[in-house]
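See below for the structure under consideration.
The other protein chains are all here in position, but one chain of the complex has been omitted.
Entry: chain A
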Amino acid sequence: MKTLKDSSEIQEAARILDELAGPAAWSPPRTPGFMRRSAPQPAPAPRQAPPRPSAPAAPTQLPPPPPEGETRGARLENVLYAMCKRGGFKGAVIADDDGLPLAVFNSPVQEEAISAFTIVLGDALSKAAKLLDQHDANNISMDINYTDKVVLRRFFINEIPSYLMVICSQEVDERGEIELSIDQVAGILHAR
């Protein structure tokens, strides 16, 4: 039976694509799948970082989600929970410019301590603006042990800074999830 790839239209498209992509473009077809990833390529021996004394990060075990609620704090905590679940984060906190914790999810230390630390990092961001002349600097990341890091993202509600801080494994690329969650957090805070 004649298949799609045997049709003259597809063969013509393939010929043009060949020309557009250039001779180096051809490599063995990849296995199709829903989310395809690159076919294995012969790669040089990977460079390895010096071994670290602690065990590699284990998959994050999150506590149960916070109860559903209509209060602003409950809604923020639900956003934090959803973000941690999607991004594989260990915990998160939202604090305002005075260091008041607006919502906390799975903090490893006391709420007051983590939000005070948020302000310390927030001050560092403000100083970066002045000392390094980087006025758009809104992110700061710091390794807190051999496996984990804290990431602080500053955002503005009516020109007043607020902070979203995340604790996650150093192996996690947290930026996308944080950016996606900021909108929801800002939406809830705007509505107050």
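The criterion applied here is as follows: contacts are C-beta pairs under 8 Å (C-beta built on N, C-alpha and C of every residue); 3 or more make two chains touch, one makes a residue touch a chain; residues count from 1.
Basically, contacts and distances are computed from a predicted model.
Missing chain, UniProt protein name, picked from "ATP-dependent DNA helicase", "Chromosome partitioning protein", "Response regulator transcription factor" or "GSCFA family protein": "Chromosome partitioning protein". Within the full complex, the residue among A:144, A:160 or A:180 touching the omitted chain is A:180. Residue positions on chain A in contact with the hidden chain: 3-5, 7, 9-14, 16-21, 25-30, 32, 34-39, 79, 82, 86, 175-176, 179-180, 183-184, 186-187, in rising order.
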